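Structure, as structure tokens:
All protein chains but one are shown in place.
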Amino acid sequence: MIIVLKPQASESEVQQVLDRIESLGLTPNLTRGAERVVIGAIGDERKLAEGAFESMTGVEQVLPILKPYKLVSREFKSTDTVIDIAGVPLGGKTVQIISGPCSVESQEQMDLSAKAVHEAGCRLMRGGAFKPRTSPYAFQGLGDIGLDYFKNAASKYNLPVVTELMDVRKIDLFLEKGVDVIQIGTRNMQNFDLLKEVGRLDVPVILKRGMSATIKDWLMAAEYIAAQGNQRIIFAERGIRTFETQYRNVLDVTAIPVLKKETHLPVIIDPSHAGGKAWLVPALSRAAVAVGADGLLIETHPCPSEAWCDADQALNPQQLKDLMQDLAGIAHILGRDL
Amino acid sequence: MIIVLKPQASESEVQQVLDRIESLGLTPNLTRGAERVVIGAIGDERKLAEGAFESMTGVEQVLPILKPYKLVSREFKSTDTVIDIAGVPLGGKTVQIISGPCSVESQEQMDLSAKAVHEAGCRLMRGGAFKPRTSPYAFQGLGDIGLDYFKNAASKYNLPVVTELMDVRKIDLFLEKGVDVIQIGTRNMQNFDLLKEVGRLDVPVILKRGMSATIKDWLMAAEYIAAQGNQRIIFAERGIRTFETQYRNVLDVTAIPVLKKETHLPVIIDPSHAGGKAWLVPALSRAAVAVGADGLLIETHPCPSEAWCDADQALNPQQLKDLMQDLAGIAHILGRDL
Amino acid sequence: MIIVLKPQASESEVQQVLDRIESLGLTPNLTRGAERVVIGAIGDERKLAEGAFESMTGVEQVLPILKPYKLVSREFKSTDTVIDIAGVPLGGKTVQIISGPCSVESQEQMDLSAKAVHEAGCRLMRGGAFKPRTSPYAFQGLGDIGLDYFKNAASKYNLPVVTELMDVRKIDLFLEKGVDVIQIGTRNMQNFDLLKEVGRLDVPVILKRGMSATIKDWLMAAEYIAAQGNQRIIFAERGIRTFETQYRNVLDVTAIPVLKKETHLPVIIDPSHAGGKAWLVPALSRAAVAVGADGLLIETHPCPSEAWCDADQALNPQQLKDLMQDLAGIAHILGRDL
Partner (left out) sequence: MIIVLKPQASESEVQQVLDRIESLGLTPNLTRGAERVVIGAIGDERKLAEGAFESMTGVEQVLPILKPYKLVSREFKSTDTVIDIAGVPLGGKTVQIISGPCSVESQEQMDLSAKAVHEAGCRLMRGGAFKPRTSPYAFQGLGDIGLDYFKNAASKYNLPVVTELMDVRKIDLFLEKGVDVIQIGTRNMQNFDLLKEVGRLDVPVILKRGMSATIKDWLMAAEYIAAQGNQRIIFAERGIRTFETQYRNVLDVTAIPVLKKETHLPVIIDPSHAGGKAWLVPALSRAAVAVGADGLLIETHPCPSEAWCDADQALNPQQLKDLMQDLAGIAHILGRDL
């Protein structure tokens, strides 16, 4: 930690900073520059309370040197983590396309979806039984029975299932029904009690980026999960909120190489929720694979225009199949499979 | 709802839109403009699934006419709602200043805080026993015992208490301990399960704005609470996330008059979390009262530099007292008390 | 244009809106819905002054139907425009990689740069003689002599040159020196006098997106150029400003398919300025070609660490060459050349 003093800081203010550094168990290191006194605090600054120095008179700014996250960082583990999802590896050479409908609607719809997902060559399936809807009057998901429809359909094709958990009280149900990957949604990225609970499970977790979460916020949210023992975490970029409202979100492709530098964990992209429109999905999916994502979350529906939610967002089975061809081609250029 | 067709839309595409409007129980109304065909759908559009028309070929854009929120809107109730908090009115002529420390640290700290809050002339007290911290390694709040310290201290001065709820499993504890106002924090503004649960209680709720929540998102989050029966909701603006990082957040004062036009419910401002620095609090507090807020949430601490969290953010007792004078003066100009 | 009235609008307020529509030469069309009166104004709404109806009592909101841009729109011209730049086509089947240093430093540096650009297989060269620097104390570019160095070097390899124009008073110089493409920078995207002047020239213009320009703002800026007669306009996405500060900007890849739907003009991407770091350039470049950009602006320098500006941003000649291979592969998957 570097503490920069105000130009007019007095000697006694300087001394107070030195004293506080020592009282907190760190070692001070003072430099007198041309215009400022700068004091380094040597030791593990992560243990300090925020604002410990900012509130002192004489202090102009405090610059952290160490990163606030540990277990999820590349420094902690330098090699890429590959997460095994019921036999399907995520995070290695193969780019995994996770597909399925926005929400579970019926057994028949899920059967058709699972068939389409399988036939397109995907190895993991997504679908929502509990839906975080902006309006309390919108369809909130089928709930418990939805998980049954989903598992029934997916198991016919040996597809591990990914579904969103919103409420800590549903964890036992998720375990009992055999959910293979728990998704934490955008709106719950900083629901810390939920993060702690999934941190205690032995189930992989997809952690979606909050709508305006910085890379650092996001890594810290993952650290919440990891700190409880569960290090099977997959980051999912799904578009951020900006000033641009012509499309639902701005897909932040830069986040992929940046995250892969900062963390050893896999990173995937959700082009469907990012763009919010089916016609944007192919272009965004290609960009996602090209930028180096380890996987994609793509919404498909046997008949998109009849979908109970986000009807203008899902691909139909043929569109998914066609897209897979292009994505495989791009993956090969990066030395990967699909 | 207004449906604008593409310039090249065919007659059969026009007919499909007309048919779908009727099949959904609404009445279509077609206008042929100079460059576009425009179709109105008369009836309650709130019942329609999102994307119901956007996914049709021939449709260029869909413009909603009605607002998606109901119970919290001015249309539903035209007069200002005044919320009674254990005898203290919020939302009427009196601007209520809610003050106290960021987190509960000890009985002594809370006793000193309550005394300072009372002596400054505030009628409501805030304090956190459960803290949503960005880092899993930071102090997470004293928990249950913190609520006891808080209630003990506040009750000596008849100060109703405001504290944050993060976990649905803590609701019984909050009721048992006699929490007077439940605060839903920024990071949980769209934790819909939590919103539904506090919607079933008979306790006033402060709903903080999400870091990048639009006014509409925020009203819809309140609608979640109201739809369950609890209409004692207080909006709290606490700064939004923007490109500017020199201060923690950008306090959005414009939100106050806009919200007061859209909703009958009270709106308060949290200048402490908005600016993130104690030295900014007086100026932001003055702006908050001047723009028409019904109350403020101001952090104070008996000894700010010793605070366990956000040490550079709290006012000391004398600063709070001084600020109250200025705020009273501004309130009077607006025809209000403090 | 659709005008939605307030729920409590009186009959006389309705009549005033009808009268004003007629007085402005449009035809009104009134619909009484379940909760609102809605009035359409049929005719060319683009001619109306902003706020013409919003200021009337009784009006709740005004929804435009027509797009405010014309000449640059797909409606005006449905086929892709290919721009001829001294014999090099931009906007068609071939993805054009425009490369070169951030700033012109010397004849030797430009000679080495031109050689590298040519040998990597690029057909257009970029370089800055006039630099828009955030600090007045930073190197502002070599100016006039820089254009000479640039042209000398580029002409040896028949590379048309792209360079930034910041000042209307330099237009004659640019024409005289034979600049092949004029670049309008991010900070001047809404410098309307500059746009009008380049609109009067017969030189292709690259119009960079403003740091927080919406797609609509950007199209309107291009319309300024087109309205003066020059329709040889190339859009260049270069990252937008968001809350994320870990990288310089957020490259908005979604803008590419959206723009290509709205306009017939070519769209390119500048991955170098978007990410701000050389190590990010390959991943962002791949995403750019994969998402469908018609070209890229990539910074290269014979010796990046010696560059006079943005030393950590440029690729070296070998890195450029390697990247071209990957980009060619991705282009082929999209049915394009490089």
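As written, the chain order gives the labels A, B and C, with residue 1 at the start of each chain.
Going forward, contacts are C-beta pairs under 8 Å (C-beta built on N, C-alpha and C of every residue); 3 or more make two chains touch, one makes a residue touch a chain.
Predicted model only: the values in this text are computed from it and were never measured.
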Checklist entry - With respect to the chain omitted from the figure, which of C:163, C:191, C:272 or C:300 is a touching residue? => result C:191
Checklist outcome for this item: On subunit B, the omitted chain is touched by residues 212, 214-216, 239-240, 242-247, 250-258, 274-275, 279-280, 283-284, 286-292, 326, 329-330, 333-334
Checklist entry - In the full complex, which residues of subunit C touch the absent chain? => result 46-47, 49-52, 54-56, 68, 132-139, 166-169, 187-188, 190-193, 196, 210-212, 217, 220, 223-224, 227, 241, 277-278, 304-305, 307-313
Checklist entry - In terms of residues, what is the contact footprint of the unshown chain on subunit A? => result 2, 4, 7, 29, 31, 33-36, 38, 40, 42-44, 63, 65-66, 75, 212, 241-243, 245
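Basically, only the chains that are shown with their structure count from here on.
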Checklist entry - Rotation angle for the CA superposition of subunit A on subunit C, to the nearest 5°? => result 180
Checklist entry - Which chain is most remote from subunit B in terms of Cα centres? => result C
Item to check | Centre-of-Cα separation between subunit C and subunit B, whole angstrom | outcome: 39
Next on the checklist: Rounded to a whole Å, what is the gap between the Cα centroids of subunit A and subunit C?
Outcome noted: 31
Checklist entry - Using the average of all C-alpha atoms in each chain as its centre, how far is it in Å between subunit A and subunit B? => result 26
Checklist outcome for this item: In subunit A, the residues touching two or more other chains are 212
